[in-house]
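Shown here: the complex without one of its protein chains, the others still in place.
To keep things simple, chains are lettered A, B and C as they appear, and every chain counts its residues starting from 1.
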Amino acid sequence: MTNHWNDLQHTDCALIIGANPAENHPISFRWLTKAKENGGKIVSVDPRFTRTSAQADVYAALRSGTDIPFIGGMINYAIQNNLIHKEYVVKYTNASFIVKEGYDFKDGLFSGYDQTKRAYDKTKWVIETTEDGKPVKDETLENPRSVFQLMKKHYSRYDVDTVTAVTGTPKDDYLKVCETFCSTGKVGKSGTIMYAMGTTQHTVGSQNVRIYAILQLLLGNIGLPGGGINAMRGESNVQGSTDFGLLFDNLTGYLAAPKATLPEHVTLKGYLEKETPKTGYWSNKPKFVVSLLKSWYGNNATADNEFGYQFLPKGNKNYSHINLFNAMYKGELEGAFMFGTNPVVGGPNAGKEKEALGNLKWMVAIDLWETETSAFWQTGAGSDPSKINTEVFLLPASASFEKEGSISNSSRWMQYRWKAIDSKGEARPDLDIIHELALKLKKLYANSPKSADKPFLFLDWNYGTGEVPDIDLVAKEINGYDLKTGKLLKTFGDLKDDGSTSSGNWIYSGFYPEEGKNLSKRRDNVDTGNANYLNWSFAWPANRRILYNRASADPSGQPWSKEKAVIWWDAAQKKWIGNDVPDFKAVTAPTEPGGTGAFMMNKDGVALLFAPTLNDGPFPEHYEPFESPVPNVFSSQQLNPATVIIEGDFNKKGGKAKYPIVGTTYRVSEHWQSGSMTRNQEWLSELAGHMFVEMSEEFAKERGIKNKDKIVVSSARGEIKAYAMVTKRFKPYNVNGKKVHQIGMPWHFGFKGFATGDTANRLTPHIGDANTMIPEFKAFLCDVRRAD
Amino acid sequence: MVELNLSRRQFLKLSGATAATLAIVELGFDDKRAYAKTKEFKIAKTTVTPTICCYCGVGCGILVHTKKNEVVYTEGDPDNPINEGKLCSKGTTLRQLYTSEKRLTKPLYRAPGSSKWEEKDWGWMLDTIAKRTKDTRDASFVEVENGITVNKTEKIASLGGAALDNEETYLLAKLMRGLGITYLEHQARI
Amino acid sequence: MAEFVKYIDVTKCDGCRACMVACKNWNDLPAEHTDFLGSVQSHTKTTADTWNVLQYIEHENSKGGLEYLFRHSSCFHCTDAACQKVCPESAISYTDFGSVVIDQDKCVGCGYCVQNCPFEVISLKEYKDKNGETYRKSHKCTMCTDRLEEGLQPACVTTCHTGAMEFGKKDEMIRKAEKRVSEIRGRFPNTMVYNPPGVGGTHTVYVLAERPSVYGLPENPKVPTSAVVWKDYAQPIGKMMLGATTMAVVAGFVSNKLFNKGGHGHGEEGGEDYE
Partner (left out) sequence: MEKREEKIMSRKKPTKYVKRFSTAFVIAHAVNAFSFFALYVTALPMYTEFFDWLYPVLGGPANARFLHRIFAVTFVTPTIIYLLFDRKGFFFWMKQLITWKKRDMDFFTEFVKEFFGAKAKPPKQGFFNAGEKINSMIQIVTAVLIIGSGVTMWFPEYFPRELVQFGYLLHNIGFGLAIAVVVGHIYLSILHPGSSPAFRGVIKGDVDVEFVKAHYRDWYDELVQQGVIVPDDKKKPKGA
């Protein structure tokens, strides 16, 4: 999230799209209810009328997979009705930049598209720059080649009628949403967009988020209290696990993982030149990379061996989840570790992923329960044990309160957990398991002469001599040391690229500034102003609670409005002050060069309306999902041209003739993710004990299905049984004059636990977003019939 | 142990709250054991430890009440500003993470082709896992590819875990990349 | 001690059901099997092991709009409680806080309360004791009286995050309810304070978004007249009559002894006359 949970109370309007926080992040409604009490409005945009919609002031339905038209229409509405915050847009975004002729857009395709590679040549989308590399600007925003005019032209195609014909949203509901939310463009008002997997799990997932950013920038909502874009993360430490680089494509702290396919990455110097922008805070990247290498390889990382850079693996493929399981399915993988994860229920096309597990020689599952993934070989999973030769090691793991450690919530607050009780039975914390495994491997590889073993042997691994690792040493290693003095670093500002500092994760550096002062353990809950609670735990980066809060002040450094002030320039003290840690260079006056660079991470200190870094275009464009019941009205490009399509058995595609119904998946409040952590609890299994599918009354009548009937839902990839939940909260959509039905189902259920049921993810496809490869769970085609 | 500032506990300032004895109490119980009128107040003599909920990304604070190595109650941490003592249905069930009979308490091993688990001890399990990891790595490790030092193995995958602590995710990423694993993914991707 | 009320503003509730689990957690109540009811609602009504149930109601309002209504349904803790009135063992009593509680030692599981509760909240459960004998006890929400006595709020109120539930002095909460109703009448035309006089007002006061019948609640619940007649008139009179007849019989016996020395009673004289 750019802001945080308590800050939601300051919003004048919360646009909740692609999410159901009342059900899946319930406590957020503690603060949204406070916002409503202060006169704030809640807008719920969702394919069905959810518990969030019940609390909302305005509700609008939309067909799954049409977020871009919906928000594109709002962008168009905001521009046409002059509701944008002009000065904010001119000063803090690249709206005024001039785009070179190389960029063009025709019939759904941007310039530079290579049909065979299904990829764009992004060098076509370039900003005009002066000789000294400064961007050419037209602050009147009149120039037709200005980002603003190109964007305006792009979204002029998203007029209300076209949009509502694609999304199926009743027109007056749509206009009510536009009017309510776009009113937050006014100075003194702030609107926030809250989203979750309903936004991201599409083939256009990244662009869905991008278009929210564009709307929020036009309305001047980023950096303001009650503003920002708030991604509601689903797991307690998914923010932390992403920060710490458990993704193939980046090391800890979002540093790009070296690739064998990029010639520059061959050497550390080449890697650093390629990956480090000239201006903006990322220009300090070499300090972060070298410090990381020092943390991993310690004394084995020296200036003359590129600080151990060559020890890092360099991959040459996209190793993301879908491709990982595709490789496994083709028998290219031998071993797998499953740390507290359950893809046989949570993975896309789960039936195929279960089959793929059978091709492994060995698998290690570490979890609190016998999960469906650890038991994929059992008859209960529909497998024949005798035919599966995978060796499975299932290790009992400790629960969250049976161990200590810190986790980072969705709003980047790094909070500490203390140990309440010894682990149950022989369960052990994951930290101990990883540590002991590492020690055993170190012993096996000890004094091996082979060069292949050098990278592992040089890995620095000393976390105390005790039987269990000293978690405090791990924390300090993450924070980082000044290696000359051995002292803990105070801030990532002190990081050096000469190997004299170390830090396991630069964005967290500063959370452990002194011995015995782990800021994530802070429990001072006094409100330090505007509910930012600066003395409660630690928020990365540098304890900032509202990111981009420089944008809450106008170019001269004074808050746009008294009500929405966060930081402002104090000429007397010559520094930025306010109720949050400035997300800005603390002592750079607004008048100095770069003084208005509110988005200091970016090259020119401005936010990107035109973002040439995305794989599928600098502006979000609507494309239909992989499986869609209707042709794309906006262009002849049916599917996102930049997505990777896997052919064949691993990802069967369903046509609209055989599968006319739009299907989507979601969560219920009483269960969580793959259900292992809730379906093994009796009180939660009692509340939500049965797998169900929600459908409209009209659709049920058409198919002769009554409420509580047992039904079968089928897609090109599988079939599941469930109860029919016939409801008024789903209505058929009128898409371009054609009636389109949609159904939805929870995806928590599996064959283990107290509450069992069929796994919805047997239906979802193996295709992902063009940039992140996140699977398109939220829109696929299926059919429904009675089970008898 | 951390000192707990429970000042903001939502006490109902009652004048003359009677002593711990409960004059008239109504309990669910499963056999006719005549409950003494003075059933000890449930969280009277418990050890209270703050933790953070293990479910969604809001990060609510929870107090775990333990007594004689049993979790007797879990409730919202009134001092955590995010939830101020409040919880949703999942957070309130945290106690059953400990009391549920379905919890794994012993390492289990499944031999190839077998249709059942066997209980094994930790030592054997981790030794065997280390051996399997080493064997697969050694057999598949690529040091140089097309003239470029790559130091990778594409035969082992590491999946998970978004519910691990920061310290755990850090060590996991360090170990797995240290071994040269490129198939390193977790739930953030799905 | 002032009387306290659990104030529930259903329009702020978002259906997260923490109250249901908090109740089970605090009172150590076991989970029970639940069937699929065609909605996300887990139980049709409260049971002996589930003392509060979250209702989910899809309601088309007068303007044709869809309302998705939620209600934390639990014991009303009536001021004039039918269950208290009909309990033959006086196991149910009023506490100083105004809550209505059942003394498990006294309850014999007869079920009178179950049949007479105007809201059908209180429920029976069967247990087996050590030697396999079955016995029954009746259960319902206790308003966490044990917590109240320690200065804590009920478990459900403590965990309710939107402020849909609050626990406070009776008059304050009722004033708050009335103020809230006036605030939301625009959004919910049929909103009302539900504090039924028919049971002397309750210690669980609702601000409802719709008519009570939409929630399956009686429009004006009252202590069943049959229970009133039974317990306030018939039974006392019955006992008194029993006493009176016994007195009459004793008197008859005594007076017989006194006035009828002959011991043969009237038979003799009557007999001759007829001759």
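The rule is simple: a contact is a pair of C-beta atoms (placed from the backbone, for glycine too) under 8 Å apart; a residue touches a chain by one contact, two chains touch by 3 or more.
If you're wondering where the values come from, they're calculated on a predicted model, not measured in any experiment.
**Student:** Counting the whole assembly, list the visible chains that the omitted chain makes contact with.
**Tutor:** Hidden chain contacts in the full assembly come out as C.
**Student:** So one chain is hidden, and I want to know which residue out of C:T134, C:S182 or C:S213 touches that hidden chain in the complete assembly.
**Tutor:** From the options C:T134, C:S182 or C:S213, the contact with the absent chain belongs to C:T134.
**Student:** Which of these touches the unseen chain: C:E58, C:E89 or C:E172?
**Tutor:** Touching the chain that is not displayed is residue C:E89.
**Student:** Since one chain isn't shown, list which residues of chain C touch it in the complete complex.
**Tutor:** 86, 88-90, 108-112, 114-116, 120, 133-136, 224, 226-227, 229-230, 234-235, 237-239, 241-242, 244-246, 248-249, 251-253, 255-260, 263-271, 273-274
The definition used in the following text is that only the chains that are shown with their structure count from here on.
**Student:** How many angstrom between the C-alpha centroids of chain C and chain B?
**Tutor:** One centre to the other, that is 40 Å.
**Student:** Approximately how many whole Å separate the CA-defined centres of chain A and chain B?
**Tutor:** 23
**Student:** Hey, what residues on chain C touch two or more of the other chains?
**Tutor:** In chain C, the residues touching two or more other chains are 16-18, 20-21, 25, 30, 161.
**Student:** In chain A, which residues are in touch with two or more of the other chains?
**Tutor:** 26-27, 30, 669-670, 682-684, 687, 754, in rising order.
**Student:** Under the stated contact criterion, what part of chain A meets chain C in this complex?
**Tutor:** Going through chain A, the ones touching chain C are 22-23, 26-27, 29-30, 33, 49-55, 668-670, 682-690, 692, 707-708, 723, 725-729, 754.
**Student:** Which chain B residues qualify as touching chain A in the complex?
**Tutor:** Interface residues on the chain B side: 1-2, 5, 8, 47, 49-62, 64, 66, 69, 71, 79-84, 86-90, 93-94, 96-98, 100, 102-115, 117, 122, 125-134, 136, 138-141, 143, 145-146, 148-190.
**Student:** Enumerate the contact residues on chain C facing chain A in the complex.
**Tutor:** The touching residues are 12, 14-18, 20-21, 24-25, 30-40, 42, 50, 58, 60, 66-70, 161-163.
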